[in-house]
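With one protein chain withheld, the remaining protein chains of the complex are depicted in position.
For reference, chains read A and B in written order, and residue numbers begin at 1 within each chain.
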Amino acid sequence: MSNLLEIENLTYRKNLKVILKDINLNLKHGKIVALLGENGAGKTTLMRIIAGINKNFRGMVAIDGVQSVADRKRVISFSDSLSGFKESTKVAKIINFYEYLYDDFDKNKFKQLQKFMRLNENLRLSEMSKGMREKLIIALTFSRQAELYLLDEPFSGIDAMARKKIISSIILWKADEATILISDHFVNEIASMLDEVVVVKDKTIYCHKSTEEIRENNQSIEEFYENIYGEGDE
Amino acid sequence: MSLFNCCFTELFKLKTKKLNTLMLFQILTSMAITFFSLYKFENNHFIRNTYVNDFNFITNWMTSFFFLVLAFGFIAVCLIAIFAQRVNRSQTWRLIPMSSTNLYLDNTLSSFVSIVYLGILDVIGLLLLFGMSVLTDSRFKKNVITGFSSPSNAMSQLFNERAFKIWGSILLLILITLFVFFVVDFLNFSSRAILEFLPTTSGQAFLRVIFIIVIVVACWVAFSANNFLASLIAFPIDFVFSSVLGIFGGYREYNDRYVNFGISLIIMLVFDIFLLIANTLIFNYFFEAREKK
Partner (left out) sequence: MEFKDNIPIYLQIKQYLYRQIVTGELKPGQKIPSVRELAVQLTVNVNTVQRALQQMNVEGILYTKRGEGNFVTEDTDLLEKTKQELIDDELNKFVQSMNDLGVSNDQIHDILSAYLK
């Protein structure tokens, strides 16, 4: 089966510094993949490039073989921090915005997710805690029927119990052919649901392995990751 | 509805909401100005200053409202231009599955149409006030009737030689409004693009201000050096305002300036097209949304 995401020889510069260099990555349909790397390694940058927000890069990025930015955005759902809305905006208004501007936004699915995460529609953004806001962002991201979901540190403000619940909901509601790329620091909790792991180190893709391969070597994902970064230190 | 239209509608709604609030301020301010110019506080109650004029409150209100149209129009353009920058910089808007060009066009168009909307509100307001004045102020009513019946006054001339100037002035106003939006976009886009190209230094905001000042000063120098250009740009603005305001006062014609007027229209159009293309290119390839949080 053809690849969902293909990145070839990607290099990205900003402020006269190289942020990402010679990135080559292929992701297939239907996988849950973790994007791991230190803070500042370029994970967010990579996701933004894939989503079409970061521009002026060298190399090729294609989704289902299509490179055009507008077409890629149509099938990619990126966890947006909702910065485009005033803090006084009510959740209901945000839902209307998404419904109106995104063809593939499924309002019923959102209602289910909303109930599941206990989000109050009448709250304003400014009235929500960090955790609630992140739950809203996840609900909005997954209410779109996309082929590639990009989640950039979606769990940082959410407590452990809620995290488990949300992860189950992701598994339950993910379409079979859709791929999820998550960058997060809480490797442990998402480890059991990962198909593959991509590690970003030294401005490039250090490795891309399936999780079962790692476990067959009797290593946990966390150990595997720590080993990678441990090597550089001594 | 196509995505382009949906996006336009959404942006338009947001901008007109702001302008509605602004209009409210305009109404209140004009009322306040009228009140305080007509009345003074003496002996613990308000006395009418009769030496200002003999027209009633509503007529005076209409006049101050009319003069505020320009001031608030300018404020509106500034407000909308600044809000448009927020949209340009926002990840939420740039994730929408449309090309950057289309988003920029939607943003600019909705800015422009919202100003037109404000203009329409102004016209409605003025007509309402005009109607109320005529109904309530007998003296004003008399003036209006004499004004309309007299054959050699501005109103009949309006439909003759003035036709060209009116439409030309409107066109020029449109081009100037667009020009302001484009210039603000351009300053924002180019300064940010340059800042993201250069190595990071502390005080980026400071550098941006410096950059904008440099550009503005450079333009000023270019304009002063080029008198012809300067007078062409300054002239149409002056011309439009004196010509439009002059309808009620009866202004002399500027016969020889038809040619200059046409030239200034073309120059403004060229500027607008140039900036539109430049902004679209920078927006497509260099101007990125702010990273979250």
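Everything below uses one rule, namely that a residue touches a chain if its C-beta (ideal position, glycine included) is under 8 Å from a C-beta of that chain, and two chains touch if they have at least 3 such contacts.
Just so it is clear, the structure is predicted and the values come from calculations on it, not from any experiment.
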Omitted chain - touching chains that are shown: A
Touching the absent chain when the full complex is considered, from A:S68, A:N188 or A:N227: A:N188
Touch criterion as defined above, residue of A:E6, A:D104, A:E127 or A:E223 at the omitted chain: A:E223
Where the missing chain touches chain A, by residue: 30-32, 164, 167-168, 171-172, 174, 176, 188, 191-195, 211-212, 215-216, 218-223
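We adopt the following convention: only the chains that are shown with their structure count from here on.
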Rounded Å distance, chain A centre to chain B centre (Cα mean): 43
Complex contact set, residues of chain A against chain B: 14-17, 44, 48, 51-56, 69-71, 73-74, 78, 80-85, 97, 100-103, 152
Chain B to chain A touching residues, read off their complex: 3, 6-7, 10, 86-87, 90-100, 102, 196-200, 284-286, 288-293
